[in-house]
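Note that one protein chain is taken out, while the other chains of the complex remain in position.
Take a look at chain A:
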Amino acid sequence: MSPTPRGTRAALSDDDDDNNKPDDKDWEFTLVLEGHDSEIKSCTFSPSGSYLATCSRDKSVWIWEDIGASEADDEWETIAVLNEHEGDVKAVAWCPDVPGRNARRRYGADVLASASYDNTVRIWREDGDAEWVCVAVLEGHEGTVWGLRVGGPARAGERFPRLMTFSADGTIRVWTLTEDDTDADEDGPGSKSSLGGIPNTMRRSLREEWACTATLPKAHTRDIYSVAWSGESGLVASTGSDGTVALYREEDKKAAEAEDQPMANTDDVASGNQPQESSKWNLLTTHANAHGPYEVNHITWCKRYDAGSERRGEEEMLVTTGDDGLVRPWQVDVST
């Protein structure tokens, strides 16, 4: 199995479409959102489309809310300026609207995560008073966290989606919300009555526990600038300064558990409340010099609609962009 470049033209797959008619309406400029003091590194809409999150070299994350009366009325209001990062905020990502996201009803449904030059990732949620607060700081990376992905494919048990972060330290980490789901509706065992009358800010429940439950096999020698996590196949692709594209797959959980049964049992007993989400990832392949000698800045999964695909609209391919100024599409053949 190996990804192969398919020339630089196929990336735009609209040329020969009949039923998927390209939208020939011109985009019209409507609005400038002003507020950041320096370069904006990333911006992204929440799953419902009612919020926009932006982040900047000015160390802040801003959340904007769509308050327009209709779709034509483009009006956005700043509802939060989050200043807790100690360095440039390189990327923001919302948790997609998947089952499991709403398990914790004390907060609003939307969850934002931000990655920073200060080597940390922060998780932000809206509390009962409509204030956006940092509920967790994920520490572990030893370099700038260049970005993060939430999700992957939906998993059984409706657990909260996992987070994947990638960094200048050359590692990719997977993080899992470890707080017991049964605590979600209460303030924690035994604390409900005693904390009932205390203002929100005093409640310990304002913090979430996240644990690093996996580190992907090392495949890069330099900064990892981008990771793509397919919501379809669960495959992960990464790339970065070394110009290599690497492909990973998570080990089938049931198969792995059957193998390690005795070990897993003793571990559970010994470590008590440890996260049981730990998973193993395998490196499937690497492809060096994806853009020749140049650095690769971004990678993403997307559906194939070109005539060469056997399953148009279903089959996934990878697309990379590099310092050579090229966009390269990749066919991914995984034999199981």
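The rule is simple: a contact is a pair of C-beta atoms (placed from the backbone, for glycine too) under 8 Å apart; a residue touches a chain by one contact, two chains touch by 3 or more; residues count from 1.
Everything that follows uses one rule, which is that contacts and distances are computed from a predicted model.
Here one chain is missing from view; checked against "MIP18 family-like domain-containing protein", "DDB1- and CUL4-associated factor 13", "BING4 C-terminal domain-containing protein" or "Mediator of RNA polymerase II transcription subunit 21", UniProt names that protein "MIP18 family-like domain-containing protein".
Note that of A:R57, A:R159 or A:R207, the residue touching the chain absent from this view is A:R57.
Touch with the chain omitted from the figure is made, among A:S241, A:T286 or A:T321, by A:S241. Only one of A:G128, A:G292 or A:G308 touches the absent chain when the whole complex is considered: A:G292.
Where chain A meets the missing chain, the touching residues are 39, 41, 57, 88, 90, 117, 143-144, 168, 221-223, 241-243, 288-289, 292-295, 323-324.
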